[in-house]
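Only a single protein chain was left out; the remaining protein chains are all shown in position.
Coming up: chain A.
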Amino acid sequence: MATLEIHDLHVSVEADNGSREILRGVDLTVKQGETHAIMGPNGSGKSTLAYSLAGHPKYTITGGTVTLDGEDVLEMSVDERARAGVFLAMQYPVEVPGVSVSNFLRTSATAIRGEAPKLRTWVKEVKESMERLHMDPSFAERNVNEGFSGGEKKRHEILQLELLKPKIAILDETDSGLDVDALRIVSEGVNRVRETGEVGTLLITHYTRILRYIKPDFVHVFANGRIAESGGAELADKLEEEGYEAYVTKGGVTA
């Protein structure tokens, strides 16, 4: 069973006035089949955690360890992490002009699976996934994220999640900017992947509304660059009622 273990993770970014520590000792274990919601106010370091796990060059790891089934994730390049089974659904997916969605998906699936998927079954696989996400077939011929609406970008991220079948899926504010219908469609997509029981999910969100569709096993409140409190789904209800006030004062969130 795949396990992602984050231990005492410290991460900094380079700013104009020198380096600034954003993550200050994160401890978290995510097992295959589990869903962890990470919630917290803006600036608490949620997205930094997501991007650090994926290996974005902007972030410098200054301490701690991250392992996937015992393998050192922090030693791996960005593409190696993806091939090892870490997937990041991005909050702001990047436009890649000149590269069609279908070409991108196939290249990516080939890299992740280690061999080119058989064309016939692949076409069917993509088509069915797209239908489930209510995506028009013409989507496949458009350039990656170019001119996509907010909802289309998020569906495209979840389409990749379905096709690439990672061990650990990090969903960074996948709910942001979605209307109710799109949120439902995207959540159903995530749930289909979760129901396979083969993915550990790290659901990063500012709001509780996505948790109405995706039921977490664990909820962690992120504040001041670390996990300030952990609990079950009921912790989300408490946050819904009381907001992040308590953590902001307690944790001393920096603006």
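Simple rule for what comes next: a residue touches a chain if its C-beta (ideal position, glycine included) is under 8 Å from a C-beta of that chain, and two chains touch if they have at least 3 such contacts; residues count from 1.
Everything below uses one rule, namely that contacts and distances are computed from a predicted model.
One chain of this complex is left out of the view, and of "SUF system FeS cluster assembly SufBD core domain-containing protein", "Acetolactate synthase", "Electron transfer flavoprotein alpha subunit" or "Putative aliphatic sulfonates transport permease protein SsuC", the protein name its UniProt record gives is "SUF system FeS cluster assembly SufBD core domain-containing protein". Only one residue in the set A:K31, A:H56 or A:H134 touches the chain that does not appear here, and it is A:H56. Between the chain not shown and the residues A:T3, A:T67, A:N143 or A:N191, the one that touches is A:N143. Touch with the chain omitted from the figure is made, among A:V30, A:L49, A:L68 or A:I112, by A:I112. Checked against the full complex, the one of A:V30, A:V66 or A:L88 touching the unshown chain is A:L88. Within the complete assembly, residues 54-57, 77-79, 81-83, 87-88, 90, 93-100, 103-104, 107-108, 111-112, 143, 160, 164 of chain A touch the chain that is not shown.
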